[in-house]
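The complex appears here without one of its protein chains, the remainder shown in place.
Naming follows writing order (A and B), and every chain is counted from residue 1.
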Amino acid sequence: MARTSNEAGAGTGRLARRRRQLRDFVDETEPEALVTVGVMAVSLLAALAGFLAVSPLTIVPFVVFLGSAGYGWARHQGLTARVLTFSMMVSTILILLLITVFIFVESLPVIQYESVTVSGITVPGLRLFTQTQWDAVSPPVRYSMIPMIHGTVMVTLIATAIAAPLGIAAALFLSEIAPPVVREVIKPGVEILAGIPSIVYGFIGFTILSPWAADQFRTTGQGTYLFVGIVVGLMALPTVVSVAEDALSSVPESMKSGSLAMGTTDWQTMTSITLPAAFSGVSAAVLLGVGRAIGETMAATVMLRGVPQLTEPLYNVFYGQATLTSLIANNYGEADGLQMDALFVAGVILFITVLVISIGAQYIEWRMRRKFGGDV
Amino acid sequence: MAGATEGDLVTGGTSQTNAVAAGAVGLAVLLFALALAALFEAITISEPVAGVPVVTLLGLILMALGGAVITFGVGSYLGYVETEPSPSAGLVAATAFSTIWFVIGGLVASQTAGLGSLGSFLVASVVGGGTFALTALPREDIGSTLPAGALTLLTGIVFVTGTIGPSWVWALGFEQQASFTAEFVIPVLTLLCALISGWAAAKAYGGFGARGRHIGAYVLVYVNAGAIIGVLFVLIAFTTLRGVPGLLTGFEFGPGVGPEVGLFGVSVALPFSLPFVMNGAALLNDFQGVLPAIVGTVWLVIGAVVFAVPLGVGAAIFLTEYAERGRLTQAVEVATNGLWSTPSIVFGLFGFAFLVPRFGGNKSLISGMLTLGFMLLPLVLITSREAILAVPDEYRDASAALGVSKWQTIRSVVIPAALPGVVTGVILGVGRIAGETAPILLTMTGGTFVPGGQTVDVIGGFQFTGAPPFVANPELLQATTALPFQLYALITAGVGLGDTVANPADFQWATALILLVVVLSFYAIGIGARYYFRRRLQS
């Protein structure tokens, strides 16, 4: 079934082996059980096809699937369980694929619309990134991602400047410094900080921080990247803390003792041994925090002005226009046609960016695990 | 060995000088508190306290702190104070100090002296470079105290002489105008100076050297940990304080005042009435409430759990027990982790593009349930996989050695052992999705105020029909509201609320509080469950 071999290049051999395994499986299993499994598989596939095709008849194969699964459970529990768990795993992968496919497909029209011909070659979607004007009403209708990318970068930079140092310091505190009693209090505290819904942060930001900031900085109207960045940094903090803490506590105790037995202080041991040894894990933590900050929606939506424009000058953090996420949340209501598709482009950018960050972080963690011999 | 020092095993009594350094740390703490109070406008910087203007007071304390830090450093350098300084304060301190002084030099040159950008840059470089040399070149006791003390002293002098007074404003001259005002700059500068001088004083308290650095760093780390917990506490306390009045609007206590609750055909009137959570919204209501949103949230969570938990746990079982470790399991792992970090608004877009057209083309409860289910799925899979992997192989081997089949082993050994981990993970995940707004924004949005009559009743909503798909549930297919969305709608509705509720601010804060209570109770249960299982495992 899900066998992958480590020998590379043995494609045909693997196929033959797979076929032999399948034949063995068919030979060994009772015919009746085979039929049940077959019905389950076919009906589930049919249900999926029906669902994708928006058919009202989807219910029929689905009921057949439930029936055959129930029968199989009663008669051949082991086999049915195996098939069921397999199909659950396949569904999970399928959902991932569907997400990727659907947001890409929806974004295609506007990418087509904003194509630019550069020296004879048509580059789809290039104009989304070469001009800064977003105008969905008056012709020429133009969609640009530049202002929102600028906003996301500003917010993420400020958020990272807050979440990374404070998060790493808090992780050091939790894993190396805090007495057990304090740790028992602060660890759930950090988790709860992660649990506070982003709309609550946004609400407090909107009702308290935004007016206060407008007053302090004498700005016209409310909404600054500075304070959105601070709030988002606070929201990314728990991610950084918990991942970095895992990395720090996976550094073997014997290494730390070795350093302390040389007569170094705890702080020297942390900065010279523990942090460098856990460096990759800690940087993965920061990366994941950045990913959280990029994807944060509601606080940005309610605290920003929601105007797809650049700030003047570009480093003016006291004005906040829109981020990729807030663009979607602000405009989904009245958008249709190309404008809706443009929102999907923002979604695709977010999806790809965060996916790359996540894979990067996983790669770093994987290397770290290899370094310490897998006992992380 | 170069310059090997033969120190004493027992450190001598330096209690008196320690007291000076400790006093400086105390001053820094006082300044820190004052600056926070000024920042949150608990004290107003333009008003005098005990006859002295606050700015002057802050300036005087800053001067005292800066003076103390410098005195200690110089005293140590001249040998009046017994310390063990390193030959240099180090690169990190030098970089940090020179950056700060670079900025100060540049600002003074360009804003006060009115030099051009090149001149300012030159001045800034000279000041920054000088600070770098002053920090890095001399012994640590000078290098780590002089730049910090001088900064604090200078700030104090600027405050006391009124160069930066209560009415000071610095317009930045941006196209979109923004200014630094005294209300912001004075507390923030004080905060910065308090932190830096506090660090230098803590280092001095430890006698510089390795021990001094240790204490200095620990002070900063403890302040950071305290600040995080402080923010958490303030957030929750503030929301509670502001939310309770709205929550208790129209609260009544007494026999029979509450709405009737039917159970097994017997209906009982509750002995209390809390209109905010028991009412919907209606034109003629005395008190408006958010009951439909609460019920909507509950159904959303139930739907997401029913969808995601079996799928996620099943997939985790297959991946860990049946599938061989290889490229497939690795790919699934990478993909689920990627999905887990995917922004929630992207799930919303997906739900909008994929689910909404398949459930009647309107935003609906079931689209919201499934979208949240998709979000919950990777977390369930990751935590279940971790929990199943944590079950020791000895259990499986012992069971297999008794001749028990693989599935029986999984069912009676692996799953029960992994259950605590799975349950805890699911509860924490539910806490997360229950507060999500962005995905349901695009898949399930109802109105801002939903009448109590529209409270969803999924169980009562099932109907059988003659045409395919034969089962229909209009309750599932219509849009309803949920707490996070309701809060969002209240924010965006803004002033228009005034017509519907007597006190819009109270109503908003009460909604935020209820949302916080619902979400955090999931977290409390999850954290409690983990604690309980761990304790049971240990005993």
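Just so we're on the same page, a contact is a pair of C-beta atoms (placed from the backbone, for glycine too) under 8 Å apart; a residue touches a chain by one contact, two chains touch by 3 or more.
Operating definition for what follows: contacts and distances are computed from a predicted model.
S.K.: For the chain omitted from this view, which of "NiFe hydrogenase", "Membrane protein", "Phosphate ABC transporter ATP-binding protein" or "Methanethiol oxidase" is its UniProt protein name?
M.R.: UniProt protein name of the non-displayed chain: "Phosphate ABC transporter ATP-binding protein".
S.K.: By the document's own contact criterion, which visible chains does the hidden chain reach in the full complex?
M.R.: Answer for the hidden chain's contacts among shown chains: A, B.
S.K.: Among B:Pro87, B:Gly326 or B:Pro416, single out the residue that touches the unshown chain.
M.R.: Only one of B:Pro87, B:Gly326 or B:Pro416 touches the chain omitted from view, namely B:Pro87.
S.K.: Among A:Ser119, A:Ser138 or A:Ser254, which residue is in touch with the absent chain?
M.R.: Reading the full complex, the residue touching the unseen chain is A:Ser254.
S.K.: Would you indicate which residue among B:Leu60, B:Ala136 or B:Val185 is in contact with the undisplayed chain?
M.R.: Among B:Leu60, B:Ala136 or B:Val185, only B:Ala136 touches the chain that is not shown.
S.K.: Over the whole complex, note the residues of subunit A touching the chain we left out.
M.R.: The list for subunit A reads 179-180, 252, 254-255, 257-265, 268, 272-273, 276-277, 371.
S.K.: Considering the entire assembly, which residues of subunit B contact the chain that has been omitted?
M.R.: 1-5, 7-13, 86-88, 90-91, 94, 136-137, 209-211, 539
The rule is simple: only the chains that are shown with their structure count from here on.
S.K.: Can you name the residues of subunit B that touch subunit A in the complex?
M.R.: Interface residues on the subunit B side: 169, 171-172, 174-181, 183-184, 210-211, 213-214, 217-218, 220-222, 224-225, 227-229, 231-232, 235-236, 238-239, 310-312, 314-315, 317-319, 321-324, 326-328, 332-350, 352-354, 357-358, 374, 377, 381, 405-408, 410-411, 428, 431-432, 434-438, 441-442, 467-471, 484, 487-488, 491-492, 505, 508, 512, 515-516, 519-520, 522-523, 527.
S.K.: Which bits of subunit A are touching subunit B when the two form their complex?
M.R.: 1-6, 51, 54, 56-60, 77-78, 81-82, 84-86, 88-89, 91-93, 95-96, 98-99, 102-103, 105-106, 166, 169-170, 172-174, 177-178, 185-186, 188-204, 206-207, 216-220, 234, 237, 264-268, 288, 291-292, 294-298, 301-302, 311-313, 316, 318-319, 325, 328-329, 332, 343-344, 347, 350-351, 354-355, 357-359, 362
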